[in-house]
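This is the structure, below, for whatever I ask next.
All protein chains but one are shown at their positions in the complex.
For subunit A:
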């Protein structure tokens, strides 16, 4: 090995150490900022389904303990409690159900009276143009669920019209529509069955 190759090896090694060091340092500097930004973004996305005047706490800091979260068709992955002036005003449940193209992640907001406030799709793998219409801007199908509860809608009516229920379906996306209806019905039922626990002291600090 001659001196020139030794020299280039030394230069390369120095460069490697320098670049690695600066990347690690930069990572160290930006890490807290990245965590904060991620939390902020998550809060923005998750809480967009609650009207701002309905809560004044930070629901993501109040996760709920969900016992027996495996429901018939769907699974509850998490829940958060929203309060307004100390009163418990709403619960946000994160539900996952099998859609047409893969798991469908929904956020379901339920008010203290057991009425659906809003449904939001967190993640989906549905067919673009069919089930994917669910997340297209301007699609109002999900808005039709607002205000529905098990009190004003009998359990047997929680199905598509073609399945003798009362719900319209998203055109061309029967499986996706069924999944959303099933998930929201099961979330409401879960809420009704665990209402006391969810609304009082069920918070997992």
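Operating definition for what follows: contacts are C-beta pairs under 8 Å (C-beta built on N, C-alpha and C of every residue); 3 or more make two chains touch, one makes a residue touch a chain; residues count from 1.
The rule we apply is simple: contacts and distances are computed from a predicted model.
Of "Peptide/nickel transport system permease protein", "Lactate utilization protein", "NtaA/DmoA family FMN-dependent monooxygenase" or "NADH:quinone oxidoreductase", only "NADH:quinone oxidoreductase" is the UniProt protein name of the chain excluded from the display. Within the entire complex, the positions of subunit A that touch the omitted partner chain are 7-9, 11-12, 15-16, 19-20, 22-23, 26-27, 30, 33-34, 37-38, 40-41.
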